[in-house]
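One protein chain omitted, others in place.
Read from first to last, the chains carry the letters A and B; within each, the first residue is number 1.
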Amino acid sequence: MLRYLIRRLLAAAAILLVITVITFVIFFALPSDPALLACGKTCSPSRLAEIKHSLGLDQSFLTQFWEFFKGLLAGRDFGDQSVRVHCGAPCLGISFQTDTPVLSTLLGDFPADLSLGLGAAVFFLILGVGLGTLAAVRRGRAADKAAVGLALLGVSVQIYFVGLLLLYLFVDKWQILPASGYTPITQDPSAWFQGLILPWATLVIVYLALYTRLTRSSMLEVFAEDYMRTARAKGLSAVKVVLKHGLRAAITPIITIFGMDVGSLIGGSAVITESVFGINGIGKLAVDSVQNSDLPVILGTTLFTATFVVLANVVVDVVYGLVDPRVRLA
Amino acid sequence: MRAADEQEHAVSTTQPAGEHLLDVRGLTKHFPIRHGIVFQRQIGAVHAVDGIDFTVAAGQSLGLVGESGCGKSTTGRLVTRLLKPTAGRVVFDGEDITHTPENRMKEARRNLQMIFQDPYSSLNPRHTVGTIVETPMRLNGINPPQGHKKRAQELLETVGLSPEHYNRYPNEFSGGQRQRIGIARALALRPKLIVADEPVSALDVSIQAQIVNLLQDLQREFGIAFVFIAHDLAVVRHFCERVAVMYLGKIVEVADRRTLYTGPRHPYTHALLSAVPEADPDGTRRRERIRLAGDVPSPVDPPSGCRFRTRCWKAQERCAREEPPLVRLAGSTDGHLTACHFPEEPSVAAREEDIVLDPALSASGDSESTSS
């Protein structure tokens, strides 16, 4: 088990390295010049060269990559003799735009994504599995059709539409909720919760559909299994047969997908939700950095998100090994 | 008669050794067990078939019996080269086909056909029956004088289907009829040997007999030799003049059918025969009762020495140390080979005391039906 974990983590590190290289290459293939952007409207060639030098852009591709990689493992120093900034390992560089270390920006924005992603995930998992189970049990009847219809609706609507609609209804028209946004939970738990209700609801509506459908089909498959008949033959109640024997088997494939979704959500993939509700999260940071050709931030956000997705993968496999006794991790 | 040049492994006492249609020596197949994500390491192997020798003469039928994991189906696939052996030699019709490259297997394939167990998955559902039966002829460039279609229809008639079935699809047929289509396909090339892997075990009892009779008729009419693989000892006895018993990748006993079913020497053959239920309420009382303990061990890590020793009531220290060779024992007839250090008496009659190794079973001889 431990050996398996170590091997998986090494493989994950290798994947992250590949992602770093690809991001670097893509950045250099792009026509935009971050130095030019930083230089402003009245830019003289000498000033441009100066900026290029201070950003390290005058060095070769390989040197830049090596510097970045070294910083990641051992930290690095930025600036010239006059202003020297140390960036400790793991150093993701310093933003071209704001001159702050990328990692601290990321960590500053991370709680927002964590709150948004985890909170929504808890809701859509419970509701989705519940609805899906209900639909499977009532297969072909009204409850099933309603759940399936709801799921279809959820798949077909877009986040900005749902998000803006909810904002309009709950904040502007009925004024039930305060303007949404992110308040750290340490600062004001009630504001944290109220500000996140609508973003959560938006994500839940979109993801719920997927989970309802997954659970329904997985459940129906399990219902046809011989061991469900065995459970009935023992004299178990219908509820117990479904919730204990059925759900236990049906949930296993869902765990895989859930893990991946949570990983990418808290890694900043809920960009649209963030921007609709004005939450400063990693998704928004990533979009801004691309617009500003801010290489260190682009790299930082990409790596950060990738790390979560890759780690979620490992976690999912380990969890799978725990819930399915037939899977041996070695 | 030809005792002098008769080999120990000869398939029949009446056939000279040189005239075997199929000659298998030291045939071995190990399936590697691999682990790992990117770099797969081999951590073991399933010893599916572990060095077996047998021969089949033209027109003869050899039965391979044994329980799951004994390697009988793998043997069938090795002989027809659907699998590549790990070691050993397969000589068919005088030609060593063990390592013949795929593109040069045509000639051998023509004479060496296979019938499969599952009549539902072995026929392509998108092809008509006609296409299925004709394809082997076309692939092998055989152009019968009467044309492919006529020939296919004749074959359908031969196997008891109607020529009108030519344009139909496999899903329109029952299991027994599908097995007939599979047989017609195998017959299309007029093979010299057919390997039949559990050809009737997926069928209902009443249908099994139809297929067994059909195969017997074909064997007699066209002189086709058979390797007949089945777990049903009664069917094998009915179909095969000669029967080999396999256990965990080895042949433990081989003899002509009468000898094997009435005078076996290997304890496993005794156990196997005694376990066969008989549709005669008095039958079980006449026959010996042997109840082994537990199941067949894993072929990944087979026992040392004699592989049956872990379930054998006669096992001694020597059985773990030395692997018994498959030889003619003192007192056995010619062509009756047994791999056992401590063989049994050649009789299957009820013993004074039942051999019951299963701890959950009572050893008292109350095995007979309580109908009276």
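As a convention for this text, a residue touches a chain if its C-beta (ideal position, glycine included) is under 8 Å from a C-beta of that chain, and two chains touch if they have at least 3 such contacts.
As a working rule, contacts and distances are computed from a predicted model.
The chain not displayed here is annotated in its UniProt record as "Peptide ABC transporter ATP-binding protein", chosen from "Peptide ABC transporter ATP-binding protein", "Potassium channel protein", "3-oxoacyl-[acyl-carrier-protein] synthase II" or "Phenylacetic acid degradation protein". Screening A:29, A:62, A:142 or A:233 for touch with the missing chain picks out A:233. The residue from B:96, B:157 or B:278 that touches the chain not shown here is B:278.
Listed residues A:33, A:225 or A:288: the one in touch with the omitted chain is A:225. Panel shows chain A; residues 225-227, 229-238, 245, 248-249, 252, 323-326 of it touch the chain omitted from the view. Residues 67-68, 174, 176-177, 204-210, 212-213, 216, 231, 233-235, 237-238, 257, 261, 271-281, 283-284, 287, 291-296, 358-362, 366-367, 369-372 of chain B touch the missing chain (whole complex, contact as defined above).
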